[in-house]
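Working notes, beginning with the structure itself.
What you see is the complex with one protein chain gone and the rest in place.
When the chains are written out, they are named A, B, C, D and E in that same order, and each has its own residue count from 1.
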Amino acid sequence: MNTGDISFMLVATALVMLMTPGLALFYGGMVRSKNVLSTMLQSFACLGIVTIIWVLYGYSLAFGPDMGGLIGGLDWAGLNGVGLTAGPYSATIPHLLFVAFQLMFAIITPALITGTFAERVKFPAFLLFTILWCTLVYLPVCHWVWGGGWISKHGGLDFAGGTVIHINSGAAALVAALVFGKRKGWGKENFHPHNLGMTMLGAGLLWFGWFGFNAGSALAANEIATNAFFTTHVATAAALLSWLVAEWVIQGKPTTLGAASGAIAGLVAITPGAGFVNTTGAMIIGLVAGTLCYLAVLLKGKLGYDDALDVVGVHGVGGLWGALATGLFATTLVNPNGKDGLFYGNPHLFTVQAMDAFTTIGYSMVATLIILKVVDAIVGLRVTTEDEVQGLDLTEHNEIGYSL
Amino acid sequence: MNTGDISFMLVATALVMLMTPGLALFYGGMVRSKNVLSTMLQSFACLGIVTIIWVLYGYSLAFGPDMGGLIGGLDWAGLNGVGLTAGPYSATIPHLLFVAFQLMFAIITPALITGTFAERVKFPAFLLFTILWCTLVYLPVCHWVWGGGWISKHGGLDFAGGTVIHINSGAAALVAALVFGKRKGWGKENFHPHNLGMTMLGAGLLWFGWFGFNAGSALAANEIATNAFFTTHVATAAALLSWLVAEWVIQGKPTTLGAASGAIAGLVAITPGAGFVNTTGAMIIGLVAGTLCYLAVLLKGKLGYDDALDVVGVHGVGGLWGALATGLFATTLVNPNGKDGLFYGNPHLFTVQAMDAFTTIGYSMVATLIILKVVDAIVGLRVTTEDEVQGLDLTEHNEIGYSL
Amino acid sequence: MNTGDISFMLVATALVMLMTPGLALFYGGMVRSKNVLSTMLQSFACLGIVTIIWVLYGYSLAFGPDMGGLIGGLDWAGLNGVGLTAGPYSATIPHLLFVAFQLMFAIITPALITGTFAERVKFPAFLLFTILWCTLVYLPVCHWVWGGGWISKHGGLDFAGGTVIHINSGAAALVAALVFGKRKGWGKENFHPHNLGMTMLGAGLLWFGWFGFNAGSALAANEIATNAFFTTHVATAAALLSWLVAEWVIQGKPTTLGAASGAIAGLVAITPGAGFVNTTGAMIIGLVAGTLCYLAVLLKGKLGYDDALDVVGVHGVGGLWGALATGLFATTLVNPNGKDGLFYGNPHLFTVQAMDAFTTIGYSMVATLIILKVVDAIVGLRVTTEDEVQGLDLTEHNEIGYSL
Amino acid sequence: MKKIEAIIKPFKLDDVKEALNAIGIKGMTISEVKGYGRQKGHKEIYRGAEYVVDFIPKVKLEIIVESSQVNAVVDTIRQAANTGKIGDGKIFVLPVEEVIRVRTGETGTEAI
Amino acid sequence: MKKIEAIIKPFKLDDVKEALNAIGIKGMTISEVKGYGRQKGHKEIYRGAEYVVDFIPKVKLEIIVESSQVNAVVDTIRQAANTGKIGDGKIFVLPVEEVIRVRTGETGTEAI
Partner (left out) sequence: MKKIEAIIKPFKLDDVKEALNAIGIKGMTISEVKGYGRQKGHKEIYRGAEYVVDFIPKVKLEIIVESSQVNAVVDTIRQAANTGKIGDGKIFVLPVEEVIRVRTGETGTEAI
């Protein structure tokens, strides 16, 4: 036990928790005002649902004693035997603190997905989907990467969850966008974000919280945490500028939402490599991420699937780039427990990163599709067109966002 | 001195400070838009007023050398002799850091009360009330529980302020609601919250800050802080879901404000027990809190007192439940310096908890009533009906909240 | 290396980073709704631009090996040789963490200046100005005070950046206000802040983040950090009340924006002395700051320059008062590594503080003027009147803030 | 048919609506407007700058009625909206030539 | 000249605007209003308190046209705004005595 590490991890855990309300704001500002509450509620509800799942069986399935590389055992169900002494994943902090930290990751992942089906999902469908997806997709993938499962044995690197969180949610979001179909009026009506100040605030809180996410993934207040902190910031700044410049060049104006989106793209892209790459690597990762995710979002417009808040373009594409980039820029000069990437003479890492990413995409897409079909059969996915027109705040929750 | 503990307590203190702006948002979003600023200002003004009181005499009366179990002496007035070496309340952090941490609790308590008389209180009345209430109610009760006063000698448990903060403010709020009377139009006009996104943000910041509140109450970055952190989160998540489900069952729809309210109810209820109960205890405390506070709020509608923002229903009822539940679920398995509760074979603790809670309620109610009468006599409590109709932002502060 | 210090400094750095989004909100709420996004974007863009500058050459010019007391060398350009071991500025944390912490100060300084030319600046002009000002004003002044330059050799005290950040930005803002000229309609139309709730939130986040700014300037989780934390809070509370009372007396009503402005004035004024003065000193500094900055803002109305969001009145005047007050109230009883001020028998310090402040003001004003002329020649400073009337969100960024 | 436009104080809307309901008026359209007249506006203060705001929030009711109902409606609004203080508002009566219900295409009295 | 006022469902605005464009109507003024009529309002719930909201968001179109165009415009709006459900709205036709274009001072038909 080390009080400095405990101190840091307690705060890092709180920071990651704050990301989910931050996401609620980030997403809430982008929908039309008639859907602001339903959108925000879905993030908050994830805080509720996933926490209970985590205590009951989630932590155990994700991090419990490995069963064939695929899933953890139920030995720690109900957090049985998980106490205040150090656990197997970290020697200097209480096991329960590791549980808390990891929980916050499990919460935000399904919350990210809600951006794709925003403005048309039934609340019960969201609930059921979240429970099933968390159980059948998040927990196994988390186990594979961090819980001693097959991916971790491979030697893939995922410092803070590029694969587990972003690629995973992005892949699920793509399937969901296709299954849900377009919002009424898509491509015809103007879907202006209703409150971009709220979105900027959300982006600010996400950036702030992400320091806990990435630096906290060192599980200690040490040099690696410092490196992750700084690379996170640099990549984010670079991606912010990159998106801004890209849209300035292509569409003629730099936008506020572009800056916020670029920042998130940078945060996503640096996540897997934060503790493995140096400042230069981080800057390149960010610069590419900003432009790449912008192009991905433009492409969506062309392809015509309605991923309402661009989970695919930002988290899917940004996460994939980040995973691959880790295979390029990782260096043991930064982190002796890491690996060297392609640019440091080890092309193998790149291949492993790609394989892990695409396997996760494949699994996530198939599993998500099945889950959505089941949810549709049980409670129905989409509200009626009439309710969609009136707005989900009123029809699903009997509330309205603003009475100014 | 321990740098890890100092590090943690500095941050925890900042987190608790953030709760008061968080409360300003939580409350501000729930009033009508013509009162948003006056409501927010009251929380910010508490940051000003209580800090000055604390330095001048507040800390000394609350934590100074005990005088007959009732109040602290004035030895530390002006923080005389309170320095950067460790103080009597904590060996590993500077005395002044303990002063700062405790100050943040003293600030938020009167700020909580402002929710009951929102939308109709005169600003000078609020000021005078806050000064008197802080001095005559908060400081003694704080001394009784934490400063070596008679309650602490009893053996009652209050980890992070269930009695001192929540029961105390809830009891005061009930009296204030009755003395102030109903807002014009109550039960007839529609008092919609004017900006629930703001309220959600406030709830998010409160949740985040509450980690400092509860985990920080361990005064160190250790196992107990970790336990308090995790139980806080679990109870909150459970209460969020519990309120959501209760209103779904009873009124047919789960609401966003219900989720936020449930979360706060859970945070309140776990406060006294956070460092004494285990995860299972926390989950039950939260599940009960969400539904109980929702029912309390429904009951208010029936009883017909106008506690505008439900300080009684959430902080009073939630705090009381938390104090009693600590008497049920506390276990020395979690915290050897704690006690066992009823379910761990010690019914005595439950009795003590109940006695302490009800004594505090009694004292708080009587003292609050007297203070309100005095304030009414000196400056008058309520604005004119005309001003109430026009809104306090304009009539008390010459401002308006929005020019969109 | 000390895990407690690293833990604290990681979090402090994150807190200072959060101040820039906090500033975006603080400023964003005060402009008219047609300019909310352009105002917020400028703060976010500083996060992007200054980070890249800092990595490329900024840190090196500010903190690299001293060249004649004027500027740092380029030895650390690209952060070459700046690693995860301890650096020359702090023995217990990685050098890169110091780089990150200082970066956040460099980011917020030009962001502060944007308040003066809000609602009329061209986005490209802002960009170019920020790059030049950061390079030619911030980096040298930072070097003089903290990087081993001539001011530091003098013996002036600037704990957390009163001179480097606030006086510097305030002086630049005065010049910019004069060069930019008045917004169309100034003194005739009503320039109501469009969303004061947003401004209050910004003030709350700034207050919260400022704990990282001031306490973090101790670079360790120790007694000095504790002192800085507490003096920061006390001065802020005092200034909040002081502004409130001053406007109550002079204009008849205490206002919400007054409370927020007073808090910021207090935060600014305590910045240079936070680690050197005691609680009493802090309280006096705050009380004076609140009233003084309010009077400065009133005076602006008389003098008739259009410093849109009062960068001069709050940061310039507040910063200057803070620098001088440090010369009055500093005491080695608090910080043995500090100095005694006038009231502790050392009038010399006061003179030094004044000289340093006024030299900085002189340099900053002249350099800012030249930079603005250059920017004007290259891209033009101000949007057309037509665009100004329509609002910068639409004309500069093709966006609108609200669709409620 | 006539169109009655009434500018009233916002907090009187519920009373007026109920009073109109009581005399059988079941349809109307309202909007938020700002009025300028004898009633004094208010002062706002932001960081010392004082702004006088002359325009006062009002609610405008628009009600189409048969000509025979005009007097009853006007009187009802007059009574329900009255506080006796300056700024209570005004009622205007305008001629209407035709009324059509979108849903059915009915016109005239049928359409109200 | 006549003034046509139409109260319609907000989500029909685009359709109506396009339909009017198609028949050559290139100018109009719209505003957000709230309607009260046969269409049922909605219920809101906040912490258990249930509020019934009778006023429903509508959009009001104001279009000045030559008398000869009235029928065409009314019919066009009728068709484009129709959903067949209660609450589709109403169209009122009012007489207008004069129209002036601010920019040029033109009056009458020229000014539209």
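Rule of thumb we're sticking to: a residue touches a chain if its C-beta (ideal position, glycine included) is under 8 Å from a C-beta of that chain, and two chains touch if they have at least 3 such contacts.
Source: prediction; values computed, not measured.
The chain not shown here is in contact, across the full complex, with A, C, D, E.
Although one chain is not drawn, the whole complex shows that of A:N80, A:Q251, A:T351 or A:T384 it is A:Q251 that touches it. Across the interface with the omitted chain, chain A contributes residues 190-193, 247, 251, 253, 255, 257-258, 261, 294, 297-298, 301, 310. Counting over the whole complex, chain C has residues 185, 188-189, 389, 394, 398-400 touching the chain that is not drawn. Mapped onto chain D, contacts with the missing chain fall at residues 2, 6-8, 31-38, 54-55, 58, 60, 70, 74, 77-78, 81-95.
The rule is short, and it goes like this: only the chains that are shown with their structure count from here on.
Just one of B-E, C-D or A-E has an interface built like that of B-D, with over half of its contact pairs in common by residue number: A-E.
Per-chain CA centroids place chain A at a distance of 45 Å from chain E. Centres computed as Cα averages put chain C at a distance of 51 Å from chain E.
Across the assembly, chain E contributes 44-46 as residues in contact with two or more other chains. Residue numbers of chain C whose C-beta contacts span two or more other chains: 2-5, 7-8, 11, 192-193, 195, 201, 251, 253, 255, 257, 402, 404. By the definition of touch given earlier, these chain pairs are in contact: A-B, A-C, A-E, B-C, B-D, B-E, C-D, D-E.
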